[in-house]
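After this line comes chain A, so read on.
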Amino acid sequence: MVHIPASSVRDSSHVLETHDLRAYYRMKYFGIDREVRAVDGISMHVRKNEIYGIAGESSCGKTTFIKAIAAAIRPPLEIVAGHVKYSFIKDGLYELPAAERSAIRWRHLSYILQGSMNVLNPVRRIHKTFEDFAFRHMHLGRAEFDLEVKRHLERLRLPAEILHAYPHELSGGMRQRVCIALATLCKPEFIIADEPTTALDVVVQKDVLAMIRETQTEFGSSMIFVTHDLTVHANVTDRLGIMYAGRLVEEGRTADVFSNPMHPYTAHLIASLPKIGDTQPRSALSGSPPNLADPPKGCRFHPRCPLAMEICRHENPALTMLAEDHRVACFAASTKVQPSKDGEQGEMKTLEVVR
Partner candidate 1 sequence: MLSRRTFMWLAGTFLATRPALGQVLGGDLPRDQLLILENPEGTIKNAGWFNIWAINAGGQTTGLHQNAMDTFWYIDPDHGINGVWDNSLATEKPIYNKDFTEMTVKLRSGIFWSDGVEFTADDVVFTIETHMKTSGLRWSAPVQVNVAAIEKKSPTEVLFKLKKPNSRFHALFTVRWNAMWMMPKHVFEKVGDVLKFDFNPPVSLGAYTLHNFDRGGKWFIWKKRDDWQRTTVARYGEPGPGYLAYIDPGPPEKRVIEQLNHRLDVIHDLSPEGMFTLAKDSPSSVSWFKGFPYAHPDPTLPSVIFNHRLEKFQNKDVRWALALLIDIKAVSMASYRGAATISAIGVPPTGLYPKYYFEPMEQWLTGFELDTGKRKIKPYDPTVGKQIADMLRPSLKDQIPSDPADIATAFGRGWWKPDPEAATELLQRAGFTKQGERWFQPNGQPFTVKVMVEGDLRPVMTRAGSIIAQQWRRFGIDANIDVAQGTMLDRRGVGDFDTFIGWSVETWGGHPDLSFFLDSWHSQFVVDVGKVQPPRNWQRWAEPRLDKIIEEIRTIDFDDPRGVELGLEYLKLAAAEMPIIPLMAYNVFATMDTTYWTGFPSLATKPYTNPVSNWGNTKYMMVNLKPTKPAK
Partner candidate 2 sequence: MRSYVIYVGKRVLQFALVVFVGISITFLITHLTPIDPVEHAVAQVSTFGFSSPESIELLRQSLRELYGVGDNLWEEYLVFWQRLATLDFGPSLSAFPTPVSELIGRAIPWTIGLLTVSTILSWFIGNIIGGLAGYYSRNRVLRIIGMIMMGLHPVPYYIVAFVLLIAFTFVLPILPSSGGYEMNMTPGWTLKFIGSVLLHSILPSFSLILVGVGSWFMGMRALVSNIVTDDYVTYASLAGVPERRLVTSYVMRNAFLPQITGLAMSIGAIFNGAVITEQVFGYPGIGRLLVEAVHAADYSLVLGITSIAIIAVSAAVFIIDIIYPLIDPRVQVTQ
């Protein structure tokens, strides 16, 4: 068993890398193809022991992106191009045989999902779910496993009685904590958290976030944290990526992004956050997110962009490093931003593709 020592915090090696990842919904009826480009060329990486946040409006492709890096691809969703690479596997995620991919799950790669009400099997007691998910990875006897689960819950300050409960007998916050316990039981290298706090009320949300932060630090896991709620990102994530219409438009250290948003979309998102003492309603962005089956040419944001220029209508801006650890894909942000080739996004230099 490989344990990542806590001392390796802020290790700069990459746990996850994607390169030009494209995941499309493809439907064929009577020879007519229809393509929805939900993830369209995303290159990014997550460093060891960091929490990487992804933000964006609903239907911007966040969920599809997560599905793609989690290998939760079911038709009609397809990986069209690109690579997903984890440090704990030799080859790319999609080059791995299905059986091996399955063996990695939960041991190295686990998830915390939105909607704690519905992510636990309603007719199964919690301890059964723990068994289903983790038993085969722990290589322990039944009694030792049970002991280990209890010890783990204790560590997370959860009462052991919940193991005998059905999911509906627990409160929403408790269920989400159970999910976190479940996701961290095997001390995986990587955790994907998809809107883990969305349905919770503010007080519980705060506790749960603290717990995520704590366990992540304690076990030294890396994490992708997806939520549309920017305040959550501000509290939890180390780095933040902003997605719009299937593409990453800005990425940087969370504090940098908040203090110095360079993409007009990011700037808009941050500006529309409610602030204490506000009396005026926030200005809304005109228009709606594009139809991904037929996205606009050029920069996908240009129809709604207050700064749109001629070039934006024709060319797709490449995600360009404009400051330390801060990438932006906007022609208006800097002249350094060049049109990307064949719609490909991101600067190759910033990536060290491990093959």
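Here are a few things to note about the model shown:
One rule holds for everything that comes next: a contact is a pair of C-beta atoms (placed from the backbone, for glycine too) under 8 Å apart; a residue touches a chain by one contact, two chains touch by 3 or more; residues count from 1.
On how the list was made: all candidates are chains of the complex that A comes from, given by their letters.
Note that this is a predicted model, so its numbers are computed, not measured.
Only one option in 1 or 2 touches chain A in this complex, and it is number 2. Residues 70, 72, 75, 102-106, 110-111, 113, 115, 118-124, 128, 132-133, 136, 166, 168-169 of chain A are the ones touching candidate 2 in the complex.
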